[in-house]
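Selected chains only, in their assembly positions.
Chains: A and B, in written order; residue numbering restarts at 1 for each.
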Amino acid sequence: MTRSETNKRKLFNDPVYGFISVPDPLIFDLIEHPYFQRLRRIKQLGLTHLVYPGAMHSRFQHSMGALFLMGHALRTLSEKGIPITEEEKTAANIAILLHDIGHGPYSHTLENILINGISHEDITNNILDLLNKEFDGKLSLAIQIYRNSYHRNFFHQLVSSQLDMDRLDYLRRDSFFTGVSEGVIGTERLIKMLNVIDDKIVVEEKGIYSVEKFLVARRLMYWQVYLHKTVLVAEHLLIQIIQRAKKIVQGGTPLFGSPSFLFFLKNQPEKKDFYSKPEVLNHFTEIDDFDIMSAIKVWTKHPDKSLSLLSSMLIQRQLPKIFIQKEKYDLSTVEKARQAISEKYAIPFEESKHFVVDGALSNRAYNQDHDGSFIAAKKGELTDIATASDNFNIQTLSKPVKKYFLFYPKANGVL
Amino acid sequence: MTRSETNKRKLFNDPVYGFISVPDPLIFDLIEHPYFQRLRRIKQLGLTHLVYPGAMHSRFQHSMGALFLMGHALRTLSEKGIPITEEEKTAANIAILLHDIGHGPYSHTLENILINGISHEDITNNILDLLNKEFDGKLSLAIQIYRNSYHRNFFHQLVSSQLDMDRLDYLRRDSFFTGVSEGVIGTERLIKMLNVIDDKIVVEEKGIYSVEKFLVARRLMYWQVYLHKTVLVAEHLLIQIIQRAKKIVQGGTPLFGSPSFLFFLKNQPEKKDFYSKPEVLNHFTEIDDFDIMSAIKVWTKHPDKSLSLLSSMLIQRQLPKIFIQKEKYDLSTVEKARQAISEKYAIPFEESKHFVVDGALSNRAYNQDHDGSFIAAKKGELTDIATASDNFNIQTLSKPVKKYFLFYPKANGVL
């Protein structure tokens, strides 16, 4: 009953692209690895489903989708005469497949709360090295591509750049599952327009409108989905729950939770611990959405009033009300709200900080400095898209916008 | 900051239908109720996502979708001159919204394993009564419709019959999220063809092809999705895990798990307990997919070898191999496999039953006796669809097909 090589050429059904085929037995084995299977239990958009009920899709699905698009891109480039070896192809496929392997549950929310001083990119690098050992060095070229140390730079750009397969998949997939049709992008068309010039991924000139549409769609997805104010409230509520739970557990009061989840609540490992103590990463790769939510559900009945209140708000989706304005909320407004909440729930003023939260949100749809820039190819000449598009002011899309929010549960005598 | 009535006319984004609007403040309040919010944490298709990664959608989404279709159907019937009062409309909407309120996690799999002698329909009835009390009797007509005690029978048929809004939504939605396009049905067209004659839901004659297509799609969804052999293996594995866990916990060995989940593992409440002891239903409405999966993850490290092996197989998706044939597997084959497994894992022969499982699967796409039958209206005359379709042998679709399976992990000396 050993699975033959041919059995490893499997087809996955995917509601977005139809079919995703696994191009390689090595890639099949990576998909079967517990580190990768774990991504099935981590939702791509965390708590977004509280606003867009369809957003239940997992990082597993996204990683498979990005693999699909990589195959598309490599085929397109080959057909345009860019030489790509089988080894490079496999490596690029692996690099994109595993680009999110270091993500934990609700990771954008819980980075710096549950784990400290270490990003999911660091953890990805860590896991890639472990897997490479396990697979006898077969991931070496993929790791070079991922870390941008491979001399053919454009492979890295397919994995990570303004127009990489990661973004192309997540924008389309998130748009698909949220039902926000404004975010739908023509991934197929965009990929058909890609080329490589001077070892850089470029978009052919006739693709300029598709790129513009992509930038607009991305920006709209930010405001409508990724920065949706109700999602924001839920995420900050989750942060407050974890912070309160850490305080409780570190104060010695027992708390329900899986051993690996409790490990992080109690021990607060730092970046260096991930490298020096194997159990840290072991615990990390054990936790997923299920650990977090099943614990919070139990906490709704915990004797600590703040913890149980916060937990109930999240589980029963009785979210605090959020206010947004262009200026930072002044201290007195915040204090007044905290006072009211402290009275309402009969909790110490200090603990009211978990219920009254202010902060800022911002977006940059096209950040020239940080991410590098799109380049449109015209007669072999490279131009930045911001200048290539004579009838569209791309710069306006990259203007950073900052807004301030304040949220708290309904209470008397405030806003 | 009190939410006004107009705020309760909310729009939900839905990837299948676009937008779903909540027609009524009462319905909005029911959606906000913890009993209903809980459906967000119960996947519609249980473990199916292990085969079709897109199948992450929740019973919350399905219930909202069925609500959407009910609105469509009631509007269509009104336009055709069937008198429907506002009160009836609201009641029919509530009946379909709450038709799955009694489902627990992995309910088709765990009924009779986690709960005994009580079906999710019983629990739904139980919860409906509780909610009706809480909402001052406003659900009475909805409950009559649900229980088919309302004198206008066709309302019940919209909630539960061969062609009800439940089936129309789940077939389309499951097909959408699994990516199995063969199951897509023209819900819009089918609903436009509905009418009421003699207080029965009928399909207009020109809708006969749509009904045939619906029956075929439903049958294909059964074989490709609902009875997919790998899903079957995963489901039976889950059953074995729960059975082993019950034995362990009832033997006095502590097991990780949320209090409500452990309650069911330990106490095995029966149907009458649901009615006589309020804490039984309370515990039931606390458990969802998160309780089950987070516990099983922890059990992968439990000292009980069988429990940890079974749990690892499910969590890491290292599923046993399944064999299917038209005849029942004979005892000696099963015994031989159990012997091999017992040796392989060095576990008592008795425990090998958790790893070597045989059983039967069957399907009936159109079961005339049980569900009542479709009726096509031609000049007011009612005909069974099986005879109405002169060029299609509907009976062949309803022929029950039975197959037998046997699965077990890879082991030497067997099949």
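One rule holds for everything that comes next: a residue touches a chain if its C-beta (ideal position, glycine included) is under 8 Å from a C-beta of that chain, and two chains touch if they have at least 3 such contacts.
Because the structure is predicted, anything quoted here is derived from the model rather than measured.
The copy number for the entire complex in this file, given 2 shown chains of one sequence, is 4.
Throughout what follows, only the chains that are shown with their structure count from here on.
Centre-to-centre separation between subunit A and subunit B, using Cα means, comes to 31 Å. Only residues 1-2, 12-16, 18-19, 32, 34, 37, 40-41, 43, 49-50, 52-54, 56-58, 60-61, 64, 176-181, 256, 258-259, 286, 288-291, 293-295, 297-298, 315-318, 321, 410, 415 of subunit A touch subunit B when the two sit together in their complex.
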